[in-house]
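And then chain A:
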Amino acid sequence: SSGASSSTATTAAPQTTAAQAETTAKAEETTAKASETAGEKLVVGFAQIGQESGWRDAETLSIQTYASENGDKVELLFADAQQKQENQIKAIKNFIEQGVDVIGLAPVVETGWDQVFAEAKEAGIPIILLDRRADVGEDLYATFIGSDFIEEGKMAAKEMAKLIGENGKIVELEGTVGASAATDRKTGFDDEIKASYPGIEIVASQTGDFTRAQGKEVMESFLKSNKDIKGVYAHNDDMALGAIEAIKEAGLKPGEDIKIVSIDGVRGIFEAMAAGEANCTVECNPLLGPLLFETAAKLKAGQSVDKWVKSVDGVFTADMAAKVLPDRKY
Partner candidate 1 sequence: MEQTGKRKRVHINNISLVITVVLFILMFLFGSVKYNNFLSLSTFLNLFNDNAYLMIAAIGATFVLISGGIDISIASTIAFTGVSSAFLLERGVPAFLVILLMLLVGIIVGCTQGALIHYFKLQPFIVTLAGQFLMRGLCVVISERSIPISDPFFKTMALGKVAVRLGEAKAWNGKIYYYVFILLIVFAAAVYTLRYTKFGRCLYALGGGETSASLMGLNVARTKIAAYGISSFCAALGGIVFSFYTLAGFGLQNLGLELDALSSAVIGGTLLTGGVGTVAGTVVGVMIEGIIQTIVTYQNLNTWWTKVTIAALLCFFIVIQRIIAIRAEKSKGKNE
Partner candidate 2 sequence: MSAGNQLLTVRNISKAFGKAVIALADVQFDLNRGEIHALLGENGAGKSTLIKVLTGVENKDQGIIEMDGRQINPRSTQEAQNEGISTVYQEVNLCPNLSVAENIYIGREPRNRFGTINWKKINADARELLDKFDLHINVTKNLDHYSVAVQQMVAIARASDIDAKVLILDEPTSSLSSAEVDKLFQIMRKLREEGMGIVFVTHFLDQVYEVTDRITVLRNGKYVGTYLTKELPRVELVGKMIGKDYAGLKEAMNAKWPEEAERQEKETFIKLVNVSSPGTVKGFELTVKMGEVLGFSGLLGSGRSETAKVLFGIDPISEGEVKVKNEMAHLHSPLDAIRNGIAFCPENRKTEGIIGELSIWENIILALQVKRGIFHKISRKEAEELAKEYIEKLQIKTPGTEQLIKNLSGGNQQKVILARWLATDPEFLMLDEPTRGIDIGTKAEIQKIIMDLAGRGMAVLFISSEIDEMLRCCTRMIVLRDMKQVGELNGKEISEEAIMRIMAGGEAS
């Protein structure tokens, strides 16, 4: 248990930034090599959080599609934890039981993984964290693949500032209270605004639970208690889509009267941007399937991998929307 004692220490942020997504082809080579050496398929057990959002579904789909397309080389054991950490822990234990090569995990929560990670380590199975971090000692997991919520919040703040000309009132639609995506996206955004844009005032901030329906309801209320709102920052696209409806009902023009910035980059928001009803989304790439398997293959082959494999994120604005829309997979 000595490893776990350092778990409270800050997780070192690795500096490496490799545009891994572009090297998928190379990755497949590696995968093939790995399976040759082992003489059998690469077995990956993946414990997914659940299906709380369209983004998550896209991620799941990407993983599953990769696995089925490369059925000769990899085998995927997939578990849907239905938003419960307990289920994820159970799933990992089952993977250990079944003797998979690598375990992938998108942790529901940051904490609480020491015990089960230790078990995996005992069994000699490396763990890859996907899109969310786990608060454990670095020795307990192999690598983290994904982006940084705080960074996303900051990017969104910059975009918002650009859109409304660095001053005016804005409102914020928060995600589920307590969810790390919500907390970090809020911290990143709020800090950036406070630090760099004194002219912008966040006049109201309330949770919309990451859903369209609530996003709409909360926005309705914001519109009534605050006059001349210049912009809306939503922690995910779904809430932004809900807010757009509320703005329209109030007789205002979303995207013009009130600027809209959100995070995730799901198809719906691109459609809205193409229609001029939204302004900007910070993409948080969910198509992590290839990267996951490629890293797993490396791990199986005993190669070293970075502690943080960054996925490529990007900012999409309304003028780019129409162009990229046809290529959007999710």
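For anyone wondering why these and not others, all candidates are chains of the complex that A comes from, given by their letters.
Quick note on the criterion: a contact is a pair of C-beta atoms (placed from the backbone, for glycine too) under 8 Å apart; a residue touches a chain by one contact, two chains touch by 3 or more; residues count from 1.
Quantities reported herein were computed from a predicted structural model and do not represent experimental measurements.
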item	value
Touch assignment for chain A within the complex, options 1 or 2	1
Sites on chain A touched by candidate 1 in the complex	1, 4-5, 7-8, 48, 50-51, 57, 60, 64, 76-80, 82-87, 89-91, 93-94, 97-99, 109-115, 118, 135, 176-180, 183
